Each structure stands twice: as C-alpha cells, then as structure tokens.
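Before we start, here is the structure in question, set down as structure tokens.
Left out: one protein chain. Kept in place: all the others.
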Amino acid sequence: MREVLVRSIKAQMKIQEMAFMLVAVMIFFGMVALVYFSITLANVRSQAASLGDQEAQALARQMATTPELGLASSTDCANCVDMEKAFAFKDQTDIYKKLWNIDYLMLERVYPASDEKICAAAFEYREQKCNQLVLIGSQPYATKTAFVALAIWDPSLRNGNGGWKYELGKVHVSPKRI
Amino acid sequence: MSSGKSMSRLNAYKKKGQEEMVGFVAIMLVVAIAFLIFLGIYLRKGPSTEVENFEISQFLESSFEVTTDCRLSSTRDPSDMGELIRSCSANSANTCYPSGKEVCDEVKESMMVLIESSWNFNETSPEKGYLFAVKRETNLSDQGIVSFGSSTPPTSNIRSAEKPLPGGIIMYLEIYS
Partner (left out) sequence: MLKRGDRRGYEFSFGWLFALFVGAAVLALAVFIAIQLLDTGQYQRESEEAKRIGVLLTPAETGLEEGKFSTIYVDDETRLMNDCELPTTNYPFGTQLISLATRPSYRSEWQEISGIESSFHNKYIFSTKMPEAEGEFYVLSKPLSMPFRVSSLVILWSDKENYCLRETGADPQILTQLRRLNMTNIYLKADGCPSDSTEICFSGGCDIAVQFIGTSHGVVKKDAQQLPFILSTDSDPYALMYAAIFSDPDDYSCQFRRLAARAEYLSIIYSSKAQSFSSCGADIVPIFQDYASFLNTFKSGAPTQQQMNDLYQKMMGVKQANDARSSCPVY
C-alpha cells in the first residue's frame, strides 16, 4: 500500500516535471520562432529593397536610352540625355513617377561648373544659374547615380542653324520606397 | 536501518533530480550557444559589392561627348572631347583655334577638370587618387599619347575602365580607393 502510494507520488512528480519541461521547451521554441520570423521578415524587406535598388541602378544606367529622355536624333550617342525633352517633361512628373517605379529623378550638371542649386525653370539651367533639374519628387533617398552626357540645343552652332552642345552630367534616381 | 536506507534513497533521488536539472540546463546552454553562432554567421554576410568600374565606364562614355572650348579650325564649331583625342593622336602638333593651344594640352586640361569635378579626391574621401591615359593599343606599356594623374600613389584597391576608340586608341581611367 505504502509502495503504491510512493509510486503514485513519484508518477505525479514525473508528470509535473514533464509538464514544466514542456512549458519551458515551448516557450523556448516560441522565442526562437519569434527571432527567426523577425529576421526573415527583415530579410524579405531587405531583399525587396535590394531588388528595388537593383531596379533603380539599372534604371539610372538606362535613363539615357529611355524614349522620354534619350537623345533620339543622334544615333552615335548611347549615353546622351536630351535636355530639351527634360524641360518639356517637367510638367508631367506625376505620370512618369508611376512609369518607372521611382520616387526621385534629378539631372545634375557636373561640367561646366555652375551654381550648385536646384533649378526653378528651364531658362535658369540654360543660363547656368543652377545645376540641378529635379524632374520627379523632391526628397532623394538611397539614390543611385550614373554619368550621362547632357545635350542642350544651341541655336548659334552650325552657322546659325543650331546644333547640340554636350555637357557632363549625372542622373540621380531613388527607388520607390517599400 | 530502514530509515537510513530511505535517507540514502532520498539523497540518491535528490542527486538524480539535480543531475537531471543540470543536464537540462546544459542542453539549453548548448542549443543557445549553437543558435548564437548560427546567428552570427548569418548576419555577418554583408551587402554584395557592385561592379563599380561600370561607373568609370559610363564616365568615359559621357566625357567623350562633352563639348570643349577648342575649335580645330576657324570654320568649325567647338569640338567634343572625342574629336580632340583623335586629333591629338593623329598629330600632337595640332592646335586649337584661335588660342593656338596644343590640342593634346587641351585634352589634358579638360579631362583633368572633368575627372576632378566628378570625384572628390583627398586623403579623407573614399577616392584617393587617379590615373588617366590615352594610349595606342599596339603599345600599352608606353607612357601614352596623354597621361596624367594625381600625386597620390596607387593603393591596392583600384577600379578602372577603358574605352576603345577608332584608330586603335584606348582611353583609360583608374581610380584608387
């Protein structure tokens, strides 16, 4: 009888131990899962952001060849941006923000040197009173850049018929924020 | 005697219980350490490095088109850098109109301005120095038709690109980080 009682108590103790152990293990696994999913989620976010970055990098490099900005009349220049189109484009930025999945697009003149400020109008850019023409957005974020040649129409060239003058520039692109 | 026996059995059980607890804690510790090591290895893989010489390649493509102040003759419009490089390679005695400056000097000065406007070279910035050259394909070990650079000696971290031009000429730029 006493032995049965002792065994019964022992059994109950074992059940108790097992129960506590299971609770501890479950809490442990729960914490591990929490850490794993938070890392995974951060990883998915960073993968998505990285893919967005890659897209923006590719876009920065390709900007000079997009029909909206590329210099179509010159078949020799694969890396030329048509500033006359950029000036015209400036009025339709909401539409083009969606076309390229970007939040920010800016053309910067590197050479010849001019005042380092954002242009309010096309004539300021022509008169070299500014060097940054913002086409889309206003706040750069994680921008990707690429060198381009900026082509501006100069009516005085070619004996007054006009021709293209090329400057060294950079295109700045910010991917769409996730 | 029986109480002595039960005492020793109780002690044995206590010891066993304690051993089990220690064992469980030891397992938890091993798993936790293994997890931390895994986490450390996983988080250590940093951002992948981009092929940066693409930036220099695009710089060379773009600067090739840039319109300079040099006219190759009185009847011509200002030439672009590509035309000046071809003219300099064909004959180093060619001069600009009306300044009379040698075309090769104009290439050197204009490219220097372009390069130093595009990157900020000093000891505290990521880019420490550079070397630019225009060379003939047939004689790459030579000084070059045009060659100049910053005074900083080359470091071990070099990015570079080259642009082949018609007539067997190569335009080359390397940047030290």
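Letters A and B mark the chains as written, and numbering starts fresh at 1 in each.
To be clear about the criterion, a residue touches a chain if its C-beta (ideal position, glycine included) is under 8 Å from a C-beta of that chain, and two chains touch if they have at least 3 such contacts.
The model shown is predicted, which means the values in this text are computed figures rather than measured ones.
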Residue numbers in subunit A that touch the chain omitted from display: 10-11, 14-15, 18, 22, 25, 33, 40, 44, 47-48, 51, 54-55, 58-59, 62, 65-68, 70, 72-73, 75, 78, 82, 84-85, 87-89, 91-92, 95, 98-101, 153, 155, 158, 161-162
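Note that only the chains that are shown with their structure count from here on.
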Subunit A and subunit B, separation of their C-alpha mean positions in angstrom: 20
Complex contact set, residues of subunit B against subunit A: 20, 24, 28, 31, 35, 39, 42, 50, 54-55, 58-59, 61-67, 77-78, 80, 113-114, 117-118
Residues of subunit A touching subunit B in the complex: 17, 21, 28, 32, 35, 39, 57, 61, 77-80, 110-111, 113, 145-149, 157-158, 163, 165-170
